[in-house]
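Data first, discussion second: the structure below is written as structure tokens.
All protein chains but one are shown at their positions in the complex.
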Amino acid sequence: MSKVLQITLGIITSIGGFLEIGSVITAAQAGAGFGYKLLWAILLGTLCLVFLVEMSGRLAAVSKHTIVEATRARFGFPFFFIVTIGMGIVAFLVLIAELGGIGLALQILTGIGFPWWAVPVSIVVWLLMWKGSFSLIENGASLLGLVTISFVVAAFKLHPDWSSAAHGLVPSLPGDDKAKYWFVAVSILGASISPYLMYFYSSGAVEDEWDETYIPINRVIAGIGMTFGGFLSMAVLVGAALFFYPKGIQIDKFEQASLLMTSALPKWGFFLFALSMLFACLGAALEISLAIAYFFAQGFGWNWSEDMNPSRDARFAFTYTIIILLAAVPLLLGIDPVKVTVISMALTSATLPLAIVPFLFLMNDPVYLGDHRNGWLSNTVVSVVILISFVLAIISIPLEFLGS
Amino acid sequence: MDSILSWIGTAGMTGEAWLRHTTPDKYSAQTLQLSSETILQISTELLKSPPPSVDSSALDSTITRTRQHIAEMARLVQAKNSPAFARQLDSLRADQKIVKQFSDSIEAAQ
Partner (left out) sequence: MKVVHDVLDKELIDRDDEPIGRVDGLVMHVGERSQPRITHIAVGGTALWERVHPAFARLSKRLARIWGPKRTEQVRIPWSRVKTAGRDIKLDVEGKETGAIDWEIWISRHIIKRIPGAGGDEEDDGSQS
């Protein structure tokens, strides 16, 4: 495949695969609760993600190792095990949320409650991983995810006041509801900076056999793809700010969020929302299941290629099978995926240092990156944003739970 | 109180969306039902320790009336009766204003 085609495909899949239940719900809550005021959180989170994804690709291209492989080799098993447990638990919660998102999308389309969808959805997701190849999953789900561009169309059709919106890009202090403001900000950061995306991206780069010649391509894909993805999140926030905020409607349940595009796109808005959530969450569920399985497989040294038949990477296949089965259980019990989403996004923020600090060490290690180590800009941006996310998370999560 | 207003607003928006034929019947009926139930839950909690600055029995009856409108709207969706639905929606809007007044006076007193 020519390099231009690869870049194009990489950007398209980054955009199509960007939104998932976390980014949509947190952006919708932000817009509904605070108008444009939290746009800065999406900006900050996306900026950090651009750098992190670029770094993930560069590590894979130069060292031919995934982040997980390099983490264990560099830091030893005991530390690696701690990271695995931390990341694994949070990622598992996000997986529950995504599977729930697919179920909720089906619920609003059919009227059949999401717990009934838990088992069928898990089976479909599992089957796609069992029989599918890496390209099918990565590209297929992301191409379907392009339907999320409808959020941008809807936002434009509502005629936002662009200068007011632009003010939201600058961090500002909240008026009322301070605890909730910072909590939603933290959730947005956790939704934007998804570690599982990094692990998935670096595994894909190794699976596609990237080498140093891919470094410029990687930069373009990460830069443009993630940036446009960030615009999608912002479009959800803007849409919510125009549709829900003036009417004092808070987004506590999926059913409320579903109305988002019904005035901007009267004929199709409702269905586009449902389809967007369906495909976005499907893609995310596949990615997260793989990311968790990669963690175990790469960390313990098992075969892990997604292109292999399951009988040839048995432990890897066994891992993702168990994970998906277990993730369906809370949904069967009727636990609200939106609640799980909000909690898991906040927890992601709180546990970011666990994933990112070792990663930064790797990115500055000549053994793995040679001449392609991080420059001061990458190190600074990522460190600052992670620090902000962590501090905000530590403060706002207890406050939010004490308040409610 | 903000939550109650949020769900009354939700019911209103769901109603408008259904009248404009932008949402399916099942979804609209279920969401209206959900709104009504959620408002009941919240108001029951609220009225256990009612705010001192308002007449809590008046608030209670307004909220009850509001819920009845919403529940009726849910039934009318399934009956596909748009004109009656529109009338209920208007009543809902009127009730929403009253609840908002309650909310404002509670806030002012705090």
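Labels A and B are assigned to the chains in the order they are written; within every chain, residues are numbered from 1.
To be clear about the criterion, a contact is a pair of C-beta atoms (placed from the backbone, for glycine too) under 8 Å apart; a residue touches a chain by one contact, two chains touch by 3 or more.
Note that the structure is predicted; figures quoted are calculated from it, not measured.
**Q** Shown chains touched by the missing chain?
**A** A
**Q** Pick out which of A:40, A:134, A:302 or A:361 touches the chain that's been left out of the picture.
**A** A:302
**Q** By the contact definition given up top, give the residues of subunit A that touch the hidden chain.
**A** Missing-chain contacts on subunit A: residues 63, 65, 69, 72-73, 76-78, 80-81, 130-131, 300-303, 305, 308-312, 314-315, 317-318, 321, 367.
Note that only the chains that are shown with their structure count from here on.
**Q** Provide the residue numbers of subunit B that touch subunit A in the complex, in ascending order.
**A** Touch list, subunit B to subunit A: 2-3, 5-6, 9-10, 12-14, 17, 20-24, 26-27, 30-31, 34, 38.
**Q** Which stretch or stretches of subunit A touch subunit B in the complex?
**A** Its residues touching subunit B are 108-111, 247-250, 252-253, 255-256, 258-259, 262-263, 266-267, 269-270.
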